[in-house]
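Heads up, one of the protein chains got dropped from this complex, but the rest are sitting where they should.
Showing chain A:
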């Protein structure tokens, strides 16, 4: 993707009108449900420890010894609000991620993130589906587990398969064969299978909810009673990964372990280790209510509403002409 010198917008006026209408629809949806809109800082002291997410960093002349991070999601700050006020909240605003430019990626994008007090993962899945059907019209909904999905499309149990079994299963696909042969990390192989083999086969017109990801991909989700899987779900529509949600981990010590584990993986993958957000940990320690939360890519949802195939077409100015 090349930078351009064009001054003209990347989205049409018609799409910008649809963009404004979608903001309105979403705000109405949450107002009706008594969920409070918040706008937490995007510029903050801490970033994320996730292995595959990179914050953009900047400095402030007023605090010369401290680096600041543009948030990849408002998650940590929103959780501090949850711990402090115990109120269901949503945020509709910009976030930033380094290293992502493509048909479905712009480094600066709009995220809808919300947290519901005392919701189970299933309660929240139901609410996500209701919102999507409000926005996109009636669509068929399929809900399945990560395990069943792999069994259906690859005839393989992702929870028990060895790395060799995964390699043997994927190596027949010529498009990925070379990578499969040299890749020895199980989660990378699972993500490869999910993104390049399974996802493209999901029915484009339908809403597909995949839940109970392997514990190794739990991120900040609570583990299930079956501790091999986490209470994490993803929603796919039209071949697009649209939303990622959890029944939230509320235990500070467990959160600390996840941060440490992330940093170990970062080290192993040759990435820098990240300081962990001690304020989030203290907030969890003070007591975070049981809740579920989800982040949904607003621009991707607008792509589905407008039927365009490139995220640039739904942004006033994409990064290539920002």
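Note that contacts are C-beta pairs under 8 Å (C-beta built on N, C-alpha and C of every residue); 3 or more make two chains touch, one makes a residue touch a chain; residues count from 1.
The rule is simple: contacts and distances are computed from a predicted model.
The listed options are "Aspartyl/glutamyl-tRNA(Asn/Gln) amidotransferase subunit C", "Substrate-binding domain-containing protein", "Elongation factor P" or "Peptide/nickel transport system permease protein", and the UniProt record of the chain not shown names that protein "Elongation factor P".
Looking at A:176, A:209, A:237 or A:302, the residue that reaches the missing chain in the full complex is A:176.
From the options A:70, A:194, A:280 or A:315, the residue with contact to the unseen chain in the full assembly is A:194. If you put the hidden chain back, the residue from A:27, A:52 or A:94 that touches it is A:52. Listed here are the chain A residues that touch the chain not shown: 1-2, 50, 52-53, 99-105, 174-176, 178-179, 183, 187-188, 191-192, 194-196, 217, 219, 234, 241, 244, 295.
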